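These notes concern the structure reproduced below.
For this depiction, one protein chain was excluded, whereas all remaining protein chains were kept in their positions.
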Amino acid sequence: MRRIYLDYAATTPTHPLVLKAMLPWFTDGFGNPASIHSFGQEAKGAIEEAREKVARLIGAKSEEIVFTSSGTEADNFAIKGVAYAKEHKGKHIITTAIEHHAVIEPCKFLEKRGFKVTYLPVDKDGLVDPRHVKKAITDETILISVMHANNEIGTIEPIKEIARIANDRGICFHTDAVQTVGHLPVDVDELKVDLVSISAHKFCGPKGVGALYIRKGTKIVPFMHGGEQEHGRRASTQNVPGIVGFGKACELAQKEMGQEKVRLQTLRDKLISGILDRIDDVRLNGHPTQRLPNNVNISLEFVEGESMLLNLDLVGIAASTGSACSSSVLEASHVLLALGLPHELAHSSLRLTLGQETTEKDIDYVLEKLPQIVKKLRVMSPLYKPGKK
Amino acid sequence: MRRIYLDYAATTPTHPLVLKAMLPWFTDGFGNPASIHSFGQEAKGAIEEAREKVARLIGAKSEEIVFTSSGTEADNFAIKGVAYAKEHKGKHIITTAIEHHAVIEPCKFLEKRGFKVTYLPVDKDGLVDPRHVKKAITDETILISVMHANNEIGTIEPIKEIARIANDRGICFHTDAVQTVGHLPVDVDELKVDLVSISAHKFCGPKGVGALYIRKGTKIVPFMHGGEQEHGRRASTQNVPGIVGFGKACELAQKEMGQEKVRLQTLRDKLISGILDRIDDVRLNGHPTQRLPNNVNISLEFVEGESMLLNLDLVGIAASTGSACSSSVLEASHVLLALGLPHELAHSSLRLTLGQETTEKDIDYVLEKLPQIVKKLRVMSPLYKPGKK
Amino acid sequence: MKSRKDLWSLYSEKVMEHFQNPRNVGEMQSPDGIGHAGNPVCGDIMELYIKVKDDIIIDAKFKTFGCGAAIATSSILTEMVKGKTIEEAMKISNKAVAEALDGLPPIKMHCSVLAEEALGLAIEDYLAKSKRK
Partner (left out) sequence: MKSRKDLWSLYSEKVMEHFQNPRNVGEMQSPDGIGHAGNPVCGDIMELYIKVKDDIIIDAKFKTFGCGAAIATSSILTEMVKGKTIEEAMKISNKAVAEALDGLPPIKMHCSVLAEEALGLAIEDYLAKSKRK
């Protein structure tokens, strides 16, 4: 059976060239970068080369890049690290209602430990209003964290404007750029951000590697305590093959990003308009234009998300939904609810995220199969009263 | 030039079979285990299989294994996680003076945040006295953490006795078993431990993967906050290839551990007695018999460690020292100082750790080269006054 | 590639079979009892219709908005109740529903609870209506 992967926002396949770059570092160049001997120095050379590649992709200096084990770790590090470094100045953090859990949960953890967190609302397209940020700032505010682009609905936030507000007030600014780095140009100096979270597996790098960009001079307490690796900012033996692969993925992204963006945008728009043409009672979630080039998020009324996913999977299409049945309590996506969607619509969402291997034929196939599936499920749905609308 | 790696305690090469097991999960089976579709479920199946292998190696149930990105993360998770979960009961932690930095530094972090930590001394061989543990317990004690075997001097601690004391008092017991799991039999029920830190790259698994064993019922706050992965105990997209490799390494270790232990012990003892025979003014650090099968740690008087390492490296031998010149201040190993060694001797230490590919010929080569190097350096040393002793 | 069966670690084959080919889908003309369970917040909504004759459930139909497990439990439930007396049907527990599907993953057990609830409500409705008659 044909298998079409349209869940690139969840994770991507490792690029063959990335894997190739990694291979020597498992067996031959297996040294510990902290070791003085040549096995160690060789490995150290490899991770420093990778660090330069990561830095180059975002216009940073290589000593501003700290390798982590993931985007989640980078977010935890940024949020908790700044909170602990600055708590004597104040205990107020500003973030948004649509952040990834990797930002929201560290904030909740800090709330239990005496910090105050403001979760800013977004408009119906998922945009954060910079004026809201400005208004939320108090003398106690030590950190503002707003994601660069949302992983569910693809909305790209006005980071530059928000960072300027933070800078004007001398407040540290973090952005979770896990969904943009490697896909869209990100320049830390143009955006004027202090901290940026990155994850390799979101752009054809390996899983289990990420980075936190830390602008020189930013005060931050380590998250992972132990050895002196990463100049004392992140303990633990570095994941050499993973880091090398991450570097390679950055190098490839830098070369291919521009063209790929245009290609994906075209496919994305074909998919969106195709669905809207073929299926009634569909709503596009997220901003119509200010959105990730590969993101389609729609609510298909009267149909629950997981049942759509299963049916899509049965015809070989891998997608995602904001109806999370993964925990013991069914919860609709906090992002979709923040847009003002009623629960039914939040549970009816379908996310299709395109990538490297997506072709026009894949889009045609989805446009053939999805209407059939929706129709089948709507017949089954107690919410669907045809003709009523 | 011949290259002999004798730094297996720092890290090991990834076993070819481990790498082979990992490969399919980069490119074909690249799904996110959290995804509902078949790409995701396939990856989930792979990590659950790996979880069973890890559990089997230490006699645990698979739901008691939480994957982490390293031994350091497992240690941070255990120490901070129990501290935060139990702080309402008390804020006292007991550990030892010879723990790895991955345990000591989280303790120091907690000390800054209102916790009290007792660092127990060790005897001249590096053994912790269980009676000291007993005496150190107060009504406030919430956690006892004693490593299974020390990474520098190889001394194996009386964990079972110490765990019994903790159990009798109803105190949570953690052991950093990064140097023993995969090398020596470790059974969580026989040892009666509540938390065990493991790292894959120390026994031919990949770098960037580890696990924390958490006995069912143990209260612990997550370290990495975010998504619901690992049953809500550790957020972040799982490193599927790494975890699969980790599982494979456990499977291999379980098969080969017994024989390998005997083989390494023989080589180790040959190396120790060979050095003691050929070089004067040498001291064996660590316990003479209760030590890791692959660990040799000696102080070669009058000679500084790094200069030995460089000279060894020039003849192709990779080793390690307790004279850490890696940070801006030269610091002698806290472990060697805890044994009561004067600074000169601590700075004169050499660690040779054997492994998978070590042969008798390698040992002979070291025994040929090391005396020449020591002689050369002693001639240069202002501390060496021949004939004075 | 492994077979689909290996991949679907989430659901049993039986669940998937019922999910793909649900039995007794649809509304019922003048049912004797209707049971609504669930709500939009939790993401699962079940409607169960039963037709009863001489205290025996002679027909059952459902409409469900929900995940794979919700649809499969609704489907099997309609099969399980048909031919049963009201008293027998009342004894069908959520566990029995789950077992009939060769089990449900722990995080999906609430779907079988929902099915039990819908059935209870449909029977209640039937009993209330028949009293009124």
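By letter and in written order, the chains are A, B and C; residue numbering begins at 1 in each of them.
The criterion applied here is as follows: a contact is a pair of C-beta atoms (placed from the backbone, for glycine too) under 8 Å apart; a residue touches a chain by one contact, two chains touch by 3 or more.
Keep in mind the model is a prediction, meaning the values are calculated, not measured.
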{"item": "Contact partner of the left-out chain, one of B:Glu48, B:Asp281 or B:Glu344", "value": "B:Glu344"}
{"item": "Residue of B:Thr12, B:Ser38 or B:Ser323 touching the missing chain in the full complex", "value": "B:Ser323"}
{"item": "Among B:Ser197, B:Ser307, B:Ser320 or B:Thr353, the residue in touch with the chain that has been omitted", "value": "B:Ser307"}
{"item": "Positions on subunit B where the hidden chain makes contact", "value": "302-307, 310, 314, 323, 325-332, 342-344, 347, 379-383"}
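Simple rule for what comes next: only the chains that are shown with their structure count from here on.
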{"item": "Interface hub residues of subunit A, defined as touching at least two other chains", "value": "306, 310, 325-327"}
{"item": "Where subunit C touches two or more other chains at once, by residue number", "value": "none"}
